[in-house]
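Please read through the structure below; I'll follow up with questions.
Only one protein chain is missing; all other protein chains are in place.
Chain IDs A and B follow the sequence of writing; residue 1 opens each chain.
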Amino acid sequence: MKNENGLKYFSLSVIWIWLIIFALLPFLLVSIVSFLSHDENHLIRLPFTLAHYIDLNNAIYLKIFEKSFYLAGLCTIICLILGYPFAYAIARMENHFKSLFILLIIIPFWTSSLIRTYSMITILKPKGIINSVLLWLGIIDKPLALLYSDIAVVIGLIYNLLPFMVLPLLTNIERLDNRLLDAARDLGANRFTTFRKITLPLTMPGIISGSILVFLPAMTIFYIPDLLGGSKSILLGNLIQNQFLVTQNWPLGSAISIVFTLLLGFLLFIYWRTMRGKEHGNLI
Amino acid sequence: MKSKIMQYLPASLYLTLIYLFFYIPIIILIIYSFNKAQYSLLWHGFSLRWYEELFADTDLWIAVWHSLVLGFFAATAAMCIGSLAAVSLYRYAFKGRQLLYGMVFILILTPDIVMGISLLILFSFVKISLGFWSLLLAHITFCIPFVVVTVYSRMASFDEYIFEAAKDLGANDVLIFRRIIIPLLWPAMLAGWLLSFTLSVDDVIISYFVTGPGFEILPLKIYSMVRLGVKPEINALCSVTFVLTLLLVIISQVALRKKP
Partner (left out) sequence: MSQNIIELREVSKSIHGHDVLYNINLEVRNGEFLTLLGPSGCGKTTLLRLISGFEQPTTGKIFINGKDVAGLAPHLRHAHTVFQSYALFPHMNVVENVAFGLRCQKLPKKEIDERVAEVLKIVKLEKYALRKPEQLSGGQQQRVAIARAVVNRPLVLLLDEPLSSLDYRLRKTMQIELKQLQRKLGITFIFVTHDQEEALSMSDRVVVMQEGYIEQIGTPRQVYEDPQNLAVAKFIGEANIFDSEIVGMDGKQITVMIQGKQRMVKSTRSFTVGQKVYLLVRPEDLRVWNAEEAGDTSDMLPGVVEEVIYKGTTVDLMVRLTNNKLVAATKFFDEDDDRLEYKIGEPVWTTWSPGWEVVLPHEE
């Protein structure tokens, strides 16, 4: 009988212990640190204080929060607009073509994000491809300052995160029953109505999963604003990174992370509430 | 025939544009890695010079070696722990099952940066010096949920009664694990391993916080090189890693498709 349950208890203890030590405990520590004080000689010290949360009410920080949400949201919407028809076209392909085209999305999906960001520099820089082509065509007479701007950051984010939008959409649209669309057409709905009343509601789980997978990293991939945005583009990720590795203000960095996590948790909670009872959201 | 072309034309055109968006930057990178000139966009002739410089850079090779070692151990540990967890989650009823499941999902959704700083704080609290061990523990942690999800979804595709059938025929848990679960799950476990390995070798954000001076890994090495500006040597490096990723993707696709 001991043998019977040994494996169960072994597996469960391993995973529980791991998650408690390396997921739960660290998060608790961040919460605690966010309430501690800070001075030049100590990364953290007593007493407990709410100062860092109050500091966050500062216009500079609020602006960074606002800008991060704005750019991440913009990036998510553009990814959705670009990705939906793309996923739809692929989902409707014949099978042997489809697997090849899906593989072609998975390759950039798996390629190092850093490398792909770097490749964007070559494209966007003053002597890069875009400017060269535009100059050659005579559309512009001097190079556009694309690199080191918010536009570059958004383009970089889209370039990196578009596959995260496309893949969940693709799985969702593939599962869509074609007969439903035929039925809608048969009942007299035109293409637009069919899309709005049938396709869109049924692919909503994919849309939401894709949006989450784009929106979450968009705010925190600090190396994209770092490489493409120059010094002006500080987003949340850069802010947190600065507090920890540059100015060494751990409590403030922790407080920012906590607020950020709570905001995200709130968004996910809304998602969970709306999805509850419906089909299990297929996030990955 | 003509109308059919007209019907598919917009879609094909659109697909082509998006794929161009995906691939042109990488292709340009690869092309220029063979360009003789250092700064110019103009083509100055074919050259392997940057590859030679790349291969002569011993620091870089050490970082590559470090990343491979780290990826190997992190992926292996994550595969073991994650598979055990997935199997337990699927097979056993126990208190806190929902909670465990929830934690795995939250772990996937946790922004990398939050995981990075929280592990940094943990390591400094328990005085683990930053370097190989801190990186390894961090990488195992963020790989585990991906293995759990991969293996779990594979398991959910089986007939749930095969485990009861095995029990009915007299197999105990260990035997079921060895004779039923492992043979059926190894493709998913391999896929989980490959995914973990890629995630580990690729990770910048979490590693950035928990790395130490003694143990430099490839993504961070690339990051520091890239921050200093565009150099043809980096083009060459990117081309090499891209080709390697390509191989890895193809291998993993084959492994995933293969049915037991």
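Keep this in mind: a contact is a pair of C-beta atoms (placed from the backbone, for glycine too) under 8 Å apart; a residue touches a chain by one contact, two chains touch by 3 or more.
What you see is a predicted model; the values in this text were computed from it and never measured.
Hidden chain, full complex: it touches shown chains B. Within the full complex, the residue among B:Leu13, B:Leu169 or B:Leu228 touching the omitted chain is B:Leu169. Touch with the chain that is not drawn comes from one residue among B:Pro10, B:Gly96, B:Pro183 or B:Gly214, which is B:Pro183. Counting the whole complex, the residues of chain B in touch with the unshown chain are 158-159, 161-162, 164-171, 175, 179-180, 183-184, 260.
Note that in this section only the chains that are shown with their structure count from here on.
The part of chain A that touches chain B in the complex is made up of residues 3-8, 10-12, 14-16, 18-19, 21-27, 29-30, 33, 43, 82, 85-86, 89-90, 101, 103-108, 110-123, 125, 127-129, 132, 159, 162-163, 212, 216-217, 219-223, 226-227, 237, 240-241, 244-245, 250, 253-254, 257, 260-261, 264, 268, 283-284. Against chain A, the residues of chain B that register as touching in their complex are 11, 14-15, 18-19, 21-26, 28-29, 32, 41, 81, 84-85, 87-88, 91-92, 94, 100, 103-105, 107-115, 117-122, 124-125, 137-138, 140-141, 144, 146, 149, 172-174, 177, 198, 202, 204-205, 208-209, 219, 222-223, 226-227, 230, 234-235, 238, 241-242, 245-246, 248-250, 253.
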